[in-house]
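Omission of a single protein chain aside, the complex is shown with its protein chains in their original locations.
Chain lettering (A, B and C) follows the sequence in which the chains are written, and residue indices restart at 1 in each chain.
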Amino acid sequence: MQHKQVFQQLTEFWNSGMPFNQLLGFKITEFDQDKAEIRFDWQDKLIGNPTQKILHGGVTAAALDLAGGVVAAANIIAQLEDLSPETVEKSIKKLSTIDLRTDYLRPGRGEEFIATAVVIRSGSKVAVTRMELHNEKGEHIAFGTATYMVG
Amino acid sequence: MQHKQVFQQLTEFWNSGMPFNQLLGFKITEFDQDKAEIRFDWQDKLIGNPTQKILHGGVTAAALDLAGGVVAAANIIAQLEDLSPETVEKSIKKLSTIDLRTDYLRPGRGEEFIATAVVIRSGSKVAVTRMELHNEKGEHIAFGTATYMVG
Amino acid sequence: MQHKQVFQQLTEFWNSGMPFNQLLGFKITEFDQDKAEIRFDWQDKLIGNPTQKILHGGVTAAALDLAGGVVAAANIIAQLEDLSPETVEKSIKKLSTIDLRTDYLRPGRGEEFIATAVVIRSGSKVAVTRMELHNEKGEHIAFGTATYMVG
Partner (left out) sequence: MQHKQVFQQLTEFWNSGMPFNQLLGFKITEFDQDKAEIRFDWQDKLIGNPTQKILHGGVTAAALDLAGGVVAAANIIAQLEDLSPETVEKSIKKLSTIDLRTDYLRPGRGEEFIATAVVIRSGSKVAVTRMELHNEKGEHIAFGTATYMVG
């Protein structure tokens, strides 16, 4: 099996099997070691402040954390020689968020939101990622930085 | 009207009128200038990783952001002399999260979760808060720090 | 007087009149609203760990804070219509760091170090900046994010 196939399988599994991501409508649309991408549509249930109709800050943080986690996962898998399901599962289980920082730049308004992530530090124990959230017009809503345990 | 009454009214309004908080089951249980508290019960839909049955990191971030926002709001209101609904609403509208940092200490397991927040820097323009998330056993799950625009 | 002249004057003043920056050998080499740049040479006194001969983490943080502060200052000044020394001084006095985050990517080795900063959120009260530290070979040593009070 190739790495790309593993990425594809994990995308399907995570898109269909992670309750909170489904609740929020998050879809992984890119799962690679260079970049991860998450997309989700506006839904009224994602509103934080009802008088302003903007995304709850927690939705933004959740989307950035998922995007960062996906690109960190891809970096773990890319370092594996054995791509058996057991090895992949065991490696992915070690993935956890150590810290996550979100910088809110603009109110979260839009019809569709796109979170992207890249790895800025990759190691056998810890990975650091940077994320961005834009809406469908390309307006930049938030920046994120996260540190993940990966080994 | 007294400040306490305003806090009580905002608690009721925010508990019943903020869609994302209702979706996640967040309840404001303390709204004061010294401290804010949010409580929520475990629900399967809050799961991040289905193989581990732990809270999604975004749920933790959302709870910490709400707790910090409540104590920051209480600090805005405490500085108001005029407590008319118009003044309160106008003041609260200025509240927005500038940045939020979450440090994940332990897996988010438990039956009930309690997020608390205190203000560590209070000003006319910016407030900084510190938050903690514990479960019903008192296990410390996460720390948070947030900066809010308040004026 | 033009904005560029004010930037030039502040560069000279800050390069010659800020004790800690002089102690560390920091030089402002670009002071503009699009971008700020700080340069400094390796000196043994900047060593953190003597067995490894790498920059102390505090040196990196200080350089990033200065670069972010300069670009934030340029954004304050760019919004001024009155560029009299009194107005500029009064405006600059409001500038202070609210929070600063540094992500260390690689050991701080090199002969010369270059810190750059851009503004990612600009407002009348708060500015948010992103910074990077590279060495003379272009190796990326650190990322930074900072929030400044500007009004």
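The rule is simple: contacts are C-beta pairs under 8 Å (C-beta built on N, C-alpha and C of every residue); 3 or more make two chains touch, one makes a residue touch a chain.
All of these numbers come straight from a predicted model, not from anything done at the bench.
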**Message:** Touch partners of the unshown chain, restricted to the chains that are shown, please.
**Reply:** A, B, C
**Request:** Identify the residue among C:10, C:36, C:62 or C:150 that touches the chain left out of the display.
**Result:** C:62
**Fill in**
Touch assignment to the omitted chain, from C:52, C:84 or C:124, lands on C:52
**Message:** Across the whole complex, list the residues on chain C that are touched by the chain not included here.
**Reply:** 17-21, 23-24, 44-52, 56-59, 61-63, 65-66, 69, 89, 93, 96-104, 107
**Fill in**
Omitted-chain footprint on chain A covers residues 98-99, 101, 121, 125-126, 128, 145, 147, 149, 151
**Residues of chain B in contact with the chain not shown** = 101, 103, 105, 120-121, 128, 130, 140, 143, 145, 147
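Convention: only the chains that are shown with their structure count from here on.
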**Message:** For chain A versus chain B, which are copies of one sequence, does the interface use mostly the same residue numbers on each side, meaning over half shared, or is it different?
**Reply:** same
**Asked** Where the centres are mean C-alpha positions, what is the separation of chain A from chain B, in Å?
**Response** 23
**Fill in**
Two or more other chains are touched by the chain C residues 101, 121, 128, 145, 147
